[in-house]
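Below is a structure I'd like to ask you about.
The complex appears here minus one protein chain, its other protein chains still in place.
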Amino acid sequence: MLFRILDKQEFHSLVDLMLESTEVIGPKKIGGAVDGRPIHQYLPLFNFHELDLEYETTEIPAKSYFLPYLENLSTWRFTDDDWSQEIAYRLHPRVILGLHACDINALLKLDKVMTREFFPNPYYISRRKNSFIIGVDHHPCRGGFCRSLGTDTVERGFDLFLTDLGDRYFVAIDSERGFTMLHLVTVRQVTQRDTDDYLAARQEIASGFGPTLELKQLPRVLDLQFDSEVWRRWGAKCLSCGSCAAVCPTCYCYGVSESVAMDFTRGAKVKQLYSCNLPDFAQVAGGHDFRPERETRLRYRYYHQHRGFLEQYDEPKCVGCGRCGRSCLAGINPPEVIGDLLAAEESS
Amino acid sequence: MSAPFLHPFDITREEPLCAPLDYNLKSQLKDVDRCFKGEITAAARLTRDVKLFHVRLVAPEERQRFSFHPGQFVMVELPGFGEVPISICGAQQGFIELCIREAGNVTAMIHRAGIGAKVGIRGPFGTYFPMERMKGHRILLIAGGLGMAPLRAPIMHVTENRSDYGEVRLLYGSTEPGQLLFDYQYEQWRRVDGITISLIVDHPDAAWRGAVGTVTKLLEEITFPLDDSYAIVCGPPVMFKFVCSELSSMGMPRDRMFVSLERRMQCGMGKCCRCNVGSTYVCMDGPVFDFWTVMNLKEAI
Amino acid sequence: MNYLGIKPVRPRVAIFGFTGCEGCQLQLANGEEDLAEFLSAMRIARFRELSSADEEAYDIALVEGAVTRGDEEERLLEIRDRARVLVALGSCACYGGVPRLKNCFDPVEMNHEVYGCHPRESLPTRSLREIVTVDQEIPGCPVAKVEVERIIQHLIWGLPYRFPAYPVCLECKQRYILCRFEQGELCLGPLTRGGCLATCPRGGLGCWGCRGPAAEPNYGEFIAIARQRGFTLREIKERLSFFGGLEVTP
Partner (left out) sequence: MKINLSRELPHLARIEGHGNIHLTVTQGEILEARWEVVESPRFFEVMLKGKHYSSAGILTARICGICSIGHCLASLRATEQAFGVTIPETARSLRLLAKHGETLQSHWLHLFFLAGPDFLDLPNLFPLPGSPSEIFQLARRLRGVANRICDLIAGRTTHPVSLQPGGVAVMPSREKLMTLREELHRSLEDIRLTVDLFGSFEIPDFVRETEFVSLKGVSGYPWIGGRLLSSDGVEEAENDYRRMTNEYVLPGNSSKMCRLSRPSFAVGALARFNNNFRMLHPEALLAADRLGLVPICHNPFMNNIAQIVECVQVTHEAIRIVDDLTSHPGDIMAIVTPRSGEGVGAIEAPRGTLYHRYEYDEKGYILRADCVIPTTQNNANIHLDLAPLVRRYAVEGMTDRRLELLCSMLVRAYDPCLSCSVH
């Protein structure tokens, strides 16, 4: 990996240049909660001042720019007794600016599912390859537990990654196009002082984390505690609303629905991201349901995150961003649920 | 700035676009959601709610390259209406045979579509029965109810390669005589292909002369040793669970029995997660599993 | 035009209105982009609000509004007799809707208060299914035109329509809408059937539950959450009872 130093003024010029020619997505403050906490989302930017890199977290992850909540898979045109299918991929380049390490790690996990499987997903690949990703270092956020999962830092999956050194950014470059992009402005080589400052900054960030969860035993515990009353307790709270999966940067499951115009001349096949907590997720014809109770569905989600995915891809699917816990009205959050499970295993 | 500084990545241009002609090849698969166009050339009613469809791929080239293994399934698409997973129950002279029960909206609509209607076909997907491994062995083919549909493909495979296999027994149970699928083929399988067929029904009618009861009862007939045999068991989960436990108590190793699981599926490609059992995608790691694996899947049955 | 080898029928549709605001009927004339296709997909036998044509025979009856008078009940029974398919259009028809709110007041006093010494006939509000068999319900206040279109198509095919099983929250999140609870407001989104594209939260208003319950509403936990966030039982109950579709348990 190559490193460069970018003055903040130069960074401003770079963003201005990007805004001139491409769609730029970045964290933007869109309001506040009753408790006064600011709320940010990744949204299209129109000028540099809308960008707020000091944000703690966003409610919705950047996943919707790669796996949109609603996506047209194909369009049908009907003529008498026949039809044709049209498939279109998103081909416009765009810059996604200001992703934190956890979100980039989440993309790396999605990459494993979407690009390297038996059936690569062209809709995803097209969006992924057309996204220029600039990450940014930040201080630990409330409710996040990325450290426990080792996703508080990221080594790949971005084009540029910025660490704030006060008046300048320490930039990690991970792609050819990232390197080329930096040619548009003035950058300089890293000096010893920069490196020292960078390490100090990293050190400061690292020291901000609270205690971590010990997750090594978790996959085994999940099997052992399959019928634990922990699931009943948390499951009773679940509203079956699907918010957790909607805001999770790594959840990718979906449902498909098709529609046809009232005059039967055209139709569409549309994918909508779904959630395994929703009542009909595993229902089949005739009404049989493989996971009929809230608790079995809640349990399934934790299984997939921390055991199932691990079995297939050697890593858990969760990046510890804490979004699911923050957006759950019932307050179901991984650190507590996992904590309860581990405790149940201890005491049994 | 004049020129755009990010160059669009065009997935359709990067490599020569290749239609997914054969899903069994890990070939340069690009447009995974594009389906073959298939024409319904024949539709025959087998029972009150089951019809057998012959679907012929419209493009000759696609027809030629379409190949499948017994046990695999395709996604059948009614454009603008919906898509459902259906096991391939046979393929002959350029058409695919699909045996479809009217179970809900999409299947009801397929039942209504007239001859000549065009449907979309994606696939074949999934794992298949290990017909190679079974060569030279005795085979038990056991079906309950609509389980006969996925079982028909292995039967056809056996009849076409009869000399490769040892003794073949078909045990088939159904609720009532009118629900027995493919009854017009039994004679041929018996007389020409030398397959022993035992039938049983729950609710006999006046004309029924055969056995009465559930399919597990037919297992009593089996006298030969099972440790060197193979079994394919298709039917509802309760049925195959019973049958497989019975078979293993009779001495058949659990990894020599194969079953086909049914789950909700929306993609067939391990993306929608709807068919997940624990960490296993029924569409990719299944639908055919050996019974040992199924026993180890939490929530599988 | 054939669709998948099937020739779609053009059903004869009659539209009726009972006690309600007629806003749902009005939705049928909205959705300008494909209004012509929509209206041509059926033969409108009767639609008093927009047409003076009046045919006796029809296959599908779309009935809007709740029943609050004897003559309405009679007409409903007659419509049930004649229609092959009876559809309850809108929350009033499905659940009694807003008109049901009057049921918690004393009918005599209520009448006196509004009409003085000339009281009007008014029975306790009932939904259609409290009187006749309803084949299909289309909830919403007002109904969502897109959903009506899909349902009409399903009626044309004679196949049941499946509503989303998920509550409003999912669509809310998927549209980048800020949670109303986070803004200090009450929202019935976690209980209410999705499919409205979270219209109210998107417009800056908590959900009022016009579409009735989602597949598995968790009332107990919902009330606990709302109370914990400082809403009184009175507020919560007022909200839950608003459109008549949700359960109001203490």
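In order of appearance the chains are A, B and C, and numbering begins at 1 in each one.
The rule we apply is simple: a residue touches a chain if its C-beta (ideal position, glycine included) is under 8 Å from a C-beta of that chain, and two chains touch if they have at least 3 such contacts.
No experiment lies behind these values; they were computed from the predicted model shown.
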| item | value |
| --- | --- |
| Displayed partners of the chain not shown (whole complex) | C |
| Residue of C:Val9, C:Ala57, C:Leu77 or C:Met110 in touch with the missing chain, whole complex considered | C:Met110 |
| Residue of C:Pro11, C:Pro99, C:Pro139 or C:Pro217 in touch with the missing chain, whole complex considered | C:Pro99 |
| Contact footprint on subunit C, counting only the chain that is left out | 10, 17-27, 29-30, 32-33, 35-36, 39-40, 44, 47-54, 68-69, 72, 97-99, 101-102, 105, 110-111, 113-116, 118, 120, 122, 141-142, 199-200, 202-205, 208, 235, 238, 242 |
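Following the convention adopted for this analysis, only the chains that are shown with their structure count from here on.
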| item | value |
| --- | --- |
| Distance from subunit C to subunit B - Cα centre to Cα centre, in angstrom | 43 |
| In subunit A, residues with contacts to at least two other chains | 78, 81, 259-260, 264, 274 |
| In subunit B, residues with contacts to at least two other chains | 78-81, 116-118 |
| Residues of subunit B that touch subunit C when the two form their complex | 40, 78-81, 105, 108-109, 112-119 |
| Footprint of subunit A on subunit C - complex, ascending | 1-3, 5, 8, 34, 37-38, 40-41, 149-150, 152-153, 165-167, 169-170, 173-176, 178-179, 181-184, 189-191, 214-216, 218, 221-222, 225 |
| Subunit A - residues contacting subunit B, complex | 17-18, 20-22, 73-74, 76, 78, 81-83, 85, 87, 89, 91-95, 113-114, 117-123, 125-126, 129-130, 132, 177, 180-181, 184, 223, 226, 252-260, 264, 266-269, 274, 276, 281-286, 290-291, 296, 300, 303-304, 307-312 |
